[in-house]
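Just one protein chain is left out here, and the rest sit where they should.
Letters A and B name the chains as they come in the text, with residue numbers starting at 1 for each one.
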């Protein structure tokens, strides 16, 4: 039983304010990911790797086709159904950290747990453990991550993504700006998630990392529109 | 024919009295509700009891016996001039004895002697709207009355306690009538508030400048607003009257010299005098 199932998915962007130009991005995407499996997306920039991940996340609207993620058809679901899916069954580690400016790092990391109703002290303990494991110095935990370096922000994002155990994870270059030690930590976090049965779709430019965690690679060229 | 014969009985013309009586009937029918009426110019300035005078004029019959008090006293300017006004324009009997009066017009007090059935109290009211200082829009306060939306009135008392540690409002203390309308009892001391409750007398309130009449029919339930942990207290100066020795009457503090000398005396002069006479 696959946790992620895409069938005949296509995506176009219509730029209404630029002469209604229609930009086809991909078509006929069919893809399935089983529990515990990690699928890497391959392709040059602009091939639609991030776009595909965003469609699975519900961030981009599919033009046609079906995207079933942990029981929810993301292409047709109501906003609250997508939010429930994101809250309970799916995590996304993007390359960019988007947070309310003054919120302390520890709160940012704990938030996904708080949204599922975990008691605040428990959520904070879990956040602290992950931040420590990702080598964010404790003196930074009470500061907002908006002022952190790129690598630190990336690790905050990873901590936020891995704080819950969910059936589906989307990883967009999770090791991109990390040093060797932290890269190793992230790779073991991914390994642990897979061992728990998490289905993962990811973009890894880091070839060694790709080889270590990915079970299959999919070339976006196959879906070129 | 004297000069006064040129006026109608009790100064106001019959049409005006009828208009006021209609307002009074409506007010009695809806206890505590402010009924608008077309207040007339009276031969005295606003603030001197024009509302009360019009109500008294509308109620007065040739058989009535009128008592007029100002701050409890029968012999202060306001009381004397209104009493003389009705003596001259209506030729009615007047009295200073609370028990003997059929109509008592008052400013700022309710007499100490218990009121009886068939007596009418007429209050002079400067500002009939109890919510005025909290919500200046008349359209809004009327709606609040209509919907019994009285949280704001309680806020006023809250502010009192927050600022003074207790409900410091000492006069014009707001009341709730029959569990419905919140009413300003006119600037009587809160000491007098309990006398409003279940009173055998008819209580009429007239605000001349504001053109409002309201009423409490006999035996109406009148509760002073308060908090469970700051209950209403009908307070007075903690003294006995220095003239008659009364301990249960409302007292005025009178400064007697510039050395800090002062005495406390009954504000109800008729009550105080009758006690002095009884002692002699």
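Heads up, the rule we're going with is that a contact is a pair of C-beta atoms (placed from the backbone, for glycine too) under 8 Å apart; a residue touches a chain by one contact, two chains touch by 3 or more.
Going forward, contacts and distances are computed from a predicted model.
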According to its UniProt record, the missing chain among "Amino acid ABC transporter membrane protein 1, PAAT family", "Nitrogenase iron-iron protein delta chain", "1,2-phenylacetyl-CoA epoxidase subunit B" or "Phosphonate C-P lyase system protein PhnK" is "Phosphonate C-P lyase system protein PhnK"
Contacts of the hidden chain among displayed chains:
A, B
Residue in contact with the excluded chain [from B:13, B:97, B:149 or B:252]:
B:149
With respect to the chain omitted from the figure, which of A:3, A:29, A:82 or A:213 is a touching residue?
A:82
Residues in chain A touching the chain absent from view:
13-17, 54, 58-61, 79-80, 82-83, 98, 100-103, 114-115
Pick out the residues on chain B that sit against the missing chain.
134, 143, 147-152, 154-155, 158-159, 161-163, 226-230
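Here is the rule we use: only the chains that are shown with their structure count from here on.
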Approximately how many whole Å separate the CA-defined centres of chain A and chain B?
76
